[in-house]
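Missing here is one protein chain; the remaining ones are kept as they sit in the complex.
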Amino acid sequence: MASDMRLPVLRKAVSVSSAGSDRADHKDLVVPGDVITSDPGFMRGHGTYIDEEKLTASVAGEVERVDKLICVRPIKTRFNGEVGDVVVGRITEVQQKRWKVETNSRLDSVLLLSSVNLPGGELRRRSAEDELTMRDYLQEGDLISAEVQSVFSDGALLLHTRSLKYGKLGQGVLVQISPALIKRQKTHFHNLPCGASIILGNNGFVWLYPTPGQQEEEAGGFYTSLEPVSLADREVISRLRNCLLALAAHKVLLYDTSILYCYESSLPHQVKDILKPEVMEEIIMLTHHKLMEQES
Amino acid sequence: MPTDNKRVRRPEVSQSPSVFACRPAAVLPAAGPRADGRRRDQVDVRPVFVRCGLVSQAKGSAYIEAGNSKLMCCVYGPRETDRKDETDMKCGRLITDMRFAPFSCPERGSWIQGSEEKDLSLMLQESLRPAVCLHRYPRSQVEVNVMVLENSGSVLSHAITCASLALADAGIEMYDLVLGCSIRQDGASYMVDPTYLEENGCSSGSEDNQGRLTVAFLPSLNQISGLQSDGEMAEETLTAGVRTCIEGCYKLYPVIQQALAKATRKAAPPPSES
Partner (left out) sequence: MATVQVSEAEKVYILHGIRDDLRVDGRSCEDYRHMEIETDVVSNTDGSAKVTLGHTVVLVGIKAEIGKPRPMVPDEGYLEFFVDCSANATPEFEGRGGEELGTELSNTLYKVFNNKRSLDMKSLCISPGEHCWLLYVDVLLLQCDGNLYDAISIAVKAALFNTKIPRVHISADDEGGKEIELSDDPYDCVRINVENVPCIVTLCKVGHRHVVDATLQEKACSVASLIISVTHKGTVTCVRKVGGGSLDPESIFEMTEAGKRVGKALHAPLMKLLQQEESLGKKRQKVGFLG
């Protein structure tokens, strides 16, 4: 029955940038209206426009240069999907032969009925009956993990769940953070040694769930177990959730190693204390040290 | 403040003559019988007169009279509604509206819905919502309109009862009837189903434990669907008050059941001779 009341204090964000190491390609930060270059030899990419032969930035972000192409990548942006990205999304609408999925991007993504696995792994043409029973499989509000198949011309994503590791998600916790903080890796599905599993969606949606037992490897995630999750697993998941929020608040790149270090650094504290500002700072500093040690 | 542009404006500052009266504000007697002969500290509800099916145009209607309080309720629907969001696909909507006629209270009210009326409408909706089987009416809406013709105390609790009768009269599927009961706590004693003067009068006794409580109850399922109180009371007094209101609802139950059965019998076609 604790209520933690306090006076607000001006806090400086913990500087996690690697101050020691010098980088050769020092990134420039620009704001809209800043002139990047007047050299006509460059091609303009996303986030720029040409004004009187001068290349000017149109968003606030970092300048990226690839050979002759200059583009500005904004720091805070909606998720711009690319083919092959793993996303976690929520069903918003059930339409004829497809579902609309919310993935934190500009437009809702599309999941076609022909892009999901049928129960039992059957391979057949979808019939009219399948259309009518769409709601039985995925309803409004359900969470799914999927892969981006292609990108439409207007920027909407086409998703598919044609693999056993994708499909409807069962019991667990969803954490929403900025897509820019998710590091691109080979695999986004991790079974963490602390006792929980995590799906790091490229769109900023991170899904934490208890590690499924060996016998529960069902096809395409049709069967969602509604058995109560054990208290130990629950505590691990709550701790991970708070760690993720702490890492996101201090703008640390998220990948399995950083999450694990953060988890270990937070063990001396109680789960609900992790989100207190001073405890958060302490944990992030420790995580940062461990990451630096590992790099060198 | 909302201004009424459709009617002829009365002078800006007009007051009821009671402000100029020499009598002091109504004071509740500290003990002894109440003004209308009922007793304190007993579950003594006013005798209730109920009739269903008065308004022929409405799908269902009910009229209730308790002492001098007179209320009327009409139910329209279920009607199709525009699909605004996904929840509408699965179950219907219940829209409630409670209004006071300007001549219903000792002070003249206005036709524009004030914040108190909005608050009462919201309470009415919250009390009726658990009882109506809205999942049987997807994409539809049911409208409940209550009009208070004379406000002589406990208006909200009688409105709840009246509305659930009208819903039953309209043939809307419900899990149970909803009955309302209210009490006024005055120091150590309480008065069930208070009149207007008893509700709003200031107490002559102790300053402790002054308050009003309204409870909406589903008798067969033993569930409370609405609860509202104001005035400062100790927690034990509040709990006791809720139990008293539940008792009051149980007392009212047989009367309401009988009235509904009578109305259904009247409306039913005569048995065919065969």
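Order as written gives the chain letters A and B; numbering starts at 1 within each chain.
Following the convention adopted for this analysis, contacts are C-beta pairs under 8 Å (C-beta built on N, C-alpha and C of every residue); 3 or more make two chains touch, one makes a residue touch a chain.
Note that the structure is predicted; figures quoted are calculated from it, not measured.
Visitor: Using the document's definition of touch, tell me which of B:50, B:155, B:181 or B:242 contacts the absent chain.
Guide: If we include the chain that is not displayed, B:242 is the one touching it.
Visitor: Who touches the missing chain here, A:145, A:203, A:242 or A:287?
Guide: Within the whole complex, the residue contacting the unshown chain is A:242.
Visitor: Out of A:27, A:97, A:272 or A:289, which is the one that touches the chain we can't see?
Guide: Of these options, the touching residue for the absent chain is A:272.
Visitor: Since one chain isn't shown, list which residues of subunit B touch it in the complete complex.
Guide: Against the left-out chain, subunit B lists 15, 19, 25, 115-116, 118-119, 122, 126, 129-131, 207, 210-211, 213, 218, 221-235, 238-239, 242-243, 246.
Visitor: Which subunit A residues touch the hidden chain?
Guide: Given the touch definition above, subunit A has residues 1-11, 90, 92, 139-143, 169-174, 224, 226, 228-229, 231, 234-235, 238-239, 241-242, 270-272, 274-277 touching the missing chain.
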